[in-house]
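What follows is part of the complex, with its chains left where they were.
Chain nomenclature is as follows: A and B, assigned in order of appearance, with residue numbering initiated at 1 for each chain independently.
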Amino acid sequence: MTRIGYGGDYNPEQWPREVWDADYRAFALAGIDTLTVGVFAWAHLQPAEDRYDFAVMDAIVGRATAEGKRIVLATPTGAMPPWLAHAYPDACRVDFEGRRHVYGQRHNACPSSSDFRRLSSALAGRLADRYGANKAVVAWHVGNEYGGACWCPACGAAFRDWLRKSYGDLDRLNHAWNTVFWSHTFTDWEQIPPPNALSEHWRGPDHTAFQGITLDYRRFMSDALLGGFLAEKAAIREHVPTTPVTTNLMGLYQPVDYHRWAPHLDFASWDNYPPADPSPVRTAARMALAHGLVRGLKGGKPFWVMEQTPSTTASRDVNPVKRPGVLRLWSWQSVAHGADAVLYFQMRNSRGACEKYHGAVLDHAGRTDTRVFREVAELGAELARVGDAVLGARTPARVALLVDWDSWWAVEMSDGPNRHVRYLDVVTAYHRALWQAGVPLDVLPVTADLTRYDVVVAPLLHMVKGDLPERVWDLVDRGGSFLTTALSGRVDEDDNAFLADVPGSFAGLLGVRVEETDAQPPDVVNPVSFGGAAHDARHVFEVVVPESAEVLGTYGADFYAGTPAVTRAARGRGSAWYVGTFLDDSGVAAVVRSVLAEHRLVGPLADVPGVEVAERVTVAGERYVFVLNHSGSAVTVPCPAGGVDLLGGRAFTAGDDLALAPTAVVLLRCQ
Amino acid sequence: MTRIGYGGDYNPEQWPREVWDADYRAFALAGIDTLTVGVFAWAHLQPAEDRYDFAVMDAIVGRATAEGKRIVLATPTGAMPPWLAHAYPDACRVDFEGRRHVYGQRHNACPSSSDFRRLSSALAGRLADRYGANKAVVAWHVGNEYGGACWCPACGAAFRDWLRKSYGDLDRLNHAWNTVFWSHTFTDWEQIPPPNALSEHWRGPDHTAFQGITLDYRRFMSDALLGGFLAEKAAIREHVPTTPVTTNLMGLYQPVDYHRWAPHLDFASWDNYPPADPSPVRTAARMALAHGLVRGLKGGKPFWVMEQTPSTTASRDVNPVKRPGVLRLWSWQSVAHGADAVLYFQMRNSRGACEKYHGAVLDHAGRTDTRVFREVAELGAELARVGDAVLGARTPARVALLVDWDSWWAVEMSDGPNRHVRYLDVVTAYHRALWQAGVPLDVLPVTADLTRYDVVVAPLLHMVKGDLPERVWDLVDRGGSFLTTALSGRVDEDDNAFLADVPGSFAGLLGVRVEETDAQPPDVVNPVSFGGAAHDARHVFEVVVPESAEVLGTYGADFYAGTPAVTRAARGRGSAWYVGTFLDDSGVAAVVRSVLAEHRLVGPLADVPGVEVAERVTVAGERYVFVLNHSGSAVTVPCPAGGVDLLGGRAFTAGDDLALAPTAVVLLRCQ
């Protein structure tokens, strides 16, 4: 690659050929060099089980190749064609309510269906055989946004196989699930049903009588979906030895544990549709977290933004347009966090069905004189100008944030103490504080090597697995800082409580013992004093007995008024921090800044709200500093580094006045 | 008919004969001359498949005939008897969730069940054979409140037949539904399932992956229900050549397209249960709209109010009593809008089951000294006094409001831009402004002849079908005014986007191009300045590029501040107005008044809130002006016309002080 990839999903099979010509004229105007083709193309690639038809795809690939575009070739298996569902009704999913679906929507195939597996893999192989040698094909894109779940009999059987492999015998399974409770001891594998509304659940997927079976089903389902990816990848690899194979992930997507998938992706990519939030600053932080998570999947290697919308989404209740400049701002933010390609869904608006109002580079009239097209084209030109400068560059982080799907699942399916505690709320609150502090940050699984970090933050790490406690002790011993929160360290990998003081294997390190866990409704606030100010705490209030920790923050109300809410234990050359409640943003920021300050890691623009500073450093050591103004207001800041702005062309010395319009982006090639 | 029909649903089969005697004494006191009998009588008319028993019905009809009442004879097919469901389980419906129901409730028969069709038609024929010659029978009332839907295999098959007839071949169907999107290309008719929660839908009936299939299913289901009506009507017509046949509609009822039904009704009738609204004025406008819609079904001919409650409903969460005077006010409002009969549900309170607390002319104690009975009787006397004066008279409207079920369905099942936009909210807002302006108004389908109108208002006309654009051009050319709103003109009859500038086939007429469609949550307001005032706009904000239109209103906020929100294009001798957002009541009123003012159509009491003026004109040219005070307060207004008040007896000259107590009704026979 000689530049940041730019383009996106392109489905010309929906249009007559004269529209293709107009498309390519527009692509040229917009600096588009990368096209993702074939997503959802199954029906025309294989109009019947015994018939393939590559005529349309040949034309699409041929034209893109001839036009010099880089092609991302998708297998079309994200949506079955009608004939498949009709011939194999069991290839459709059974939902959480226990109902077999018939044909409709997309992402509708049972991952345990042998028919679907056979047919999808065969088609992937055919595509690989036909287009694998084409040099224009720079990547393979398997399926689409893997997700959802199935509870059909085939999945039930596959689940039992998975359990047999995981546990070996029923005694171990019964122990892991604590089935002695409520007389659930399984005496035959066949007695185990998929956990859903007809068995262990009530009030939905988060309410289960046995957390163990539900947790394992989520792990199993994540693996089952991965099985589909792997089968297609294997079929591709029979014909395509080296072109990288990926799939488009969805960032902070709860149903699939991307850490279980990561080893199998040749590079990571994801679709960036941040959830609606009236605050652009919170939205920016949310995207930064997701970029970090995806970058962390492959050990910090650059990733792709496989999709983002040029303007609106369509699937939400309310679908605003991106304000002027936001498309550019968010695209550069992607690059700042490690993206080496920034792609759109989609090149042209569909005529009908549920995405006809989803934004596109070209609208239904095909105009190139709209605001949206103009912004797309200006960004294309800018990306071309920057060329290969930052390609492959890495984020130089000394701070790690731990994210763990098992903890996410476990804490949200827990009966007690408080259903209002949501994993992402806590993780994003701690991330936001780190992000605003302007410190380079990696987002990592709990299995990651922590030896290169000074600070490790583990919010709401409900489940503690493997040797993590040892690695955290090591971190602290050698002078690092560890920070965790209420409801962390509660359960082992089977979601069973530690038969020890809370927080289990962290208790000794943190120097505290949690004797009681109070919970209150969302309108109840307990003021926590920390660092000379009072901060609102909510939801959960642990009554903490300090054993060897220093008390840095205390509750202001209730029968535990005056007892510890924030503690710090000096350990080895480092420190272990504990926050026994859920603080508001100011409280989280105060604690996080204190921890970062121990390592002088607070960034230069930490006190300028909504101005983001991010870095990438090339293998050769070239340093690029991005300054992004998400605040919505014009602001002048001291330039955080010296260098030349590759976008504006101006040179700055560190500390110079840097005037940032709303949505401004500065990309400094540092001297 | 020699007077406005008065009476209602009467089910004496629920009572012993001595109660019948009391009933008729009460009917005499209340001036009741019309009785609807037979609704839900199936179980006693046909106690088993092979046995009919007309003894009870003979007595009911005989007594009513002997008492000189006019009889509306209902077929009882709105509710199956248990034996039918038990013998033919497939006659029960499958619901949206895919579940086959067993026996219960009412309106419970699958419209595609051949068993139900056979049995219901046979019974209708038997009734017609037995009672068709009775001169007291003035109308036939088929079934009851047709509605709901079924998704059973029989409906699936009937749907595919309907599609075959509509599309001829699968290529046309695939094109119409844009199935190339998401690999949905159907290659065999049998692959097409009924669209519900098990196929294309999630989150309910308004969320579908393919709008095309769902839209067609709604059309099909409306036709399927109509099929049941038609089969019974045909059976009746074998024995009854001329007595009119109707069914009781439900006004603004979303699931059934009454415009598809209208040609098959001999006259229109409906059940007037306005939705709960704390504002009596809004409620009055809502009823006026529904009356107009029903009157519009048969080209402006008078209709019947087949049901209204004398006091309370029972089926709602909260069921208030009608305040004193309201029964009379609303009944006269019905007449003012074209009703030639005003009937109640019901004559006597049922003992048990779900309507035992539904209001009735006679309560459980059978008292005739209650407030409710007193008001019923006073109105009966008043109706008798007015006699045949207004019978058959028409509404002299020069303004038309277009209502379109396809647009209603399409806009509410659309993914994007904003789920908070509800069709009826917009239609009722524009109607309310027209109603308050006091202009005679017709409510019409989009297929209607527009040549007799000066102003046509088409709120939220999302779908544009047939030659409507030409008819609107004609209107404007000859000096008329056309007004439409945001999200109009977006899709063709298949719900596919026009491949052209928005608003599609209206763009040229309106002289604007909509470049972007922004959407915001309900709490976001953009102030629109129009006519010297600022009005709140919400939900959708189209970024409008004026091509040849004059800008009359502009946004006050966001990146499109200062751009057009309201435009007017001079076209031919007329004008074409566009409102690119959804305004509050004051904004809609300001725009609507401006349009009406172009034709001097604003009524004399337009500025007296809640006072309604309505007219009927007989074939002979006699003009009746109704003045109705819905405001809740006493008010004195200039009399809008000269004439004698048929209710109060006083004569007025136009402009005289007319003192209106709360709920006052004046019915002027104009000189």
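Convention: a contact is a pair of C-beta atoms (placed from the backbone, for glycine too) under 8 Å apart; a residue touches a chain by one contact, two chains touch by 3 or more.
From a predicted model like this one, the values you see are computed outputs, not experimental measurements.
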item	value
Overall copies of the shared sequence [whole complex; 2 in view]	3
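Assume only the chains that are shown with their structure count from here on.
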item	value
Between subunit B and subunit A, distance of the C-alpha-averaged centres to the nearest whole Å	49
In the complex with subunit B, residue positions of subunit A that touch it	11, 13-14, 40-44, 47-48, 76, 79-83, 85-86, 99-106, 276, 278, 311-321, 323-324, 349-358, 364-367, 370-372
Contacting residues of subunit B [partner subunit A, same complex]	97-98, 177-188, 190-193, 195, 197-202, 208-212, 414-420, 491, 494-502, 515-521, 543, 559
